[in-house]
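Right, one structure below, let's go through it.
Yeah, one chain of the complex is gone here, protein chain that is, but the others are all in their spots.
By letter and in written order, the chains are A and B; residue numbering begins at 1 in each of them.
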């Protein structure tokens, strides 16, 4: 088992975003049993950008995330991370280690581990079997965990089993796991579902602060939340891009109005 | 120090290992030092019986490692146990030398009987103890590695995996029944004489094997506990609870699964190797799918994902089996069947879980009183 040797480690370097964009999706198509979930989708995300993606149910938002993270293989099309990394050739862990982190729609944390252990497991670093058998937390890593716990407001829950957290806390923990993973690109699926208004504001703050250093793609239904964080919004409909622009542009777009009101 | 660190927070394991240590001291005293006829004397057949239970317990620990912590319900661990047993059996067969019925120094009796002229290639080297012991680890390990690599890479999980592990042991059962395989067919390997020059019939050899089984169990237990306590162990549990999440965090799940599965298969092989000289026979029946499922029920009864529960379950169930098959042979199968049903329905956490529940309650009450 010589894994690790050919694994791209995130420390290995930034993805080559020399042409401004960090994520290229071009002409993607996916169909399930004849149903076209993604239909000739083309989308670019710039380096350091915070992009919101909205769209009605079944617009293909989650499927798009699945393609980027290697869970679903498209029938045709291209997906590149920077100039050099062909996402369609990599497995999920390889993509994760290349620097793409994902938060799921339904919060998924490691329920029987403590909050701190969840962060430990998500942390960037050598992820080979033999290494992990002997791995100990370094002071640096411990500091990162503490800092992250502080950021996500779970310091008091350090030893608590993750499964016992509230829904909102799990959302936060998952965001924390994203943070310690130190990805270049964060895919965040419905981060504020089940959060109180206050928590929502904090999340908005956090995500905005991440942009710049990282590229962030947020899929969200909550329009108020989207308005509060986004400068650029993409509307997906029936598997392809319907409109793109500022929130105001998009909201005044006749086709977008039809799609949302027509539902 | 090392051991105490491993056993930190493992109350059950501490107790289990303490009891085991006591037994490993007490049994030799009662058997060898207390004279025969004395009320306290322990007959050798009991020692061997206990030794057999200990090898079962090690096997159960191996199964708990993959089922309890990795979430893979292997219905094929009996096969790894049997392969380890066969490797040991082959060494013991070669030790018989010319003392067999046919007096052929180079060929085991069954080969002479089949009119074979020379030792098949896969029997070469088994006259050397070190080689046989290496095979005890390598053969089950290699099979688990290849099988696991194929299965986990293509993400065969859950029930499907259980079913194909069962098919694996079933295929081996059929294969080992064939005389052409060169493992003694139906009858398997038996009539062993001695191991490393010590007669298998002597009390001292039997006592040594018993003690070795106990040490192997302790060693296996500590190894598994060490793995579980490491970061690797936490990753393994993460895989059990949220496999695809673990992938998205960047772990190559299949590597972890193969690694743990292989380690577990090797432990099972060691258990088999210790089992064979104590019971004096290994035959294809050990590959029977029933055996593999029975191991799972030991673990389930003891409590999965506790390790010490597996030890407890294996010993309790097998003790009950010995008692009841002796008293009322017909009823044992009924009881075993009922155990399967009742434990899955009413005791999903096993006996260990039951104890933990009581402890939790007692703790709460004390808390409330304070």
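Please note the rule applied: contacts are C-beta pairs under 8 Å (C-beta built on N, C-alpha and C of every residue); 3 or more make two chains touch, one makes a residue touch a chain.
Just so it is clear, contacts and distances are computed from a predicted model.
Trainee: What name does the UniProt record list for the absent chain among "DNA helicase", "RNA polymerase sigma factor SigY", "Urea ABC transporter permease subunit UrtB" or "Cytochrome C oxidase assembly protein"?
Mentor: Matching the unshown chain against "DNA helicase", "RNA polymerase sigma factor SigY", "Urea ABC transporter permease subunit UrtB" or "Cytochrome C oxidase assembly protein" yields "Urea ABC transporter permease subunit UrtB".
Trainee: One chain isn't shown here. Among B:7, B:60 or B:73, which residue touches it?
Mentor: Per the contact definition at the top, the residue touching the missing chain is B:73.
Trainee: Given that one chain is not shown, which residue among B:132, B:300 or B:351 touches it?
Mentor: B:300
Trainee: Please give every residue of chain B in contact with the chain that is not shown.
Mentor: Touching the missing chain: residues 73, 147, 150-151, 153-156, 158-160, 162-164, 166-168, 170-171, 174-175, 177-178, 244, 289-290, 293, 296-297, 300, 330, 333-334, 336-341, 343-345, 348.
Everything that follows uses one rule, which is that only the chains that are shown with their structure count from here on.
Trainee: Given the complex with chain B, which residues does chain A contribute to the contact?
Mentor: Per the touch definition, chain A meets chain B at residues 1, 3, 7, 69, 71, 91-93, 96-97, 101-102, 104, 108-113, 117, 120-122, 124, 127-129, 132-135, 177, 181.
Trainee: Report the residues of chain B in contact with chain A in the complex, numbered from low to high.
Mentor: 227, 230-232, 234-235, 237-238, 241-242, 244-253, 255-256, 258-259
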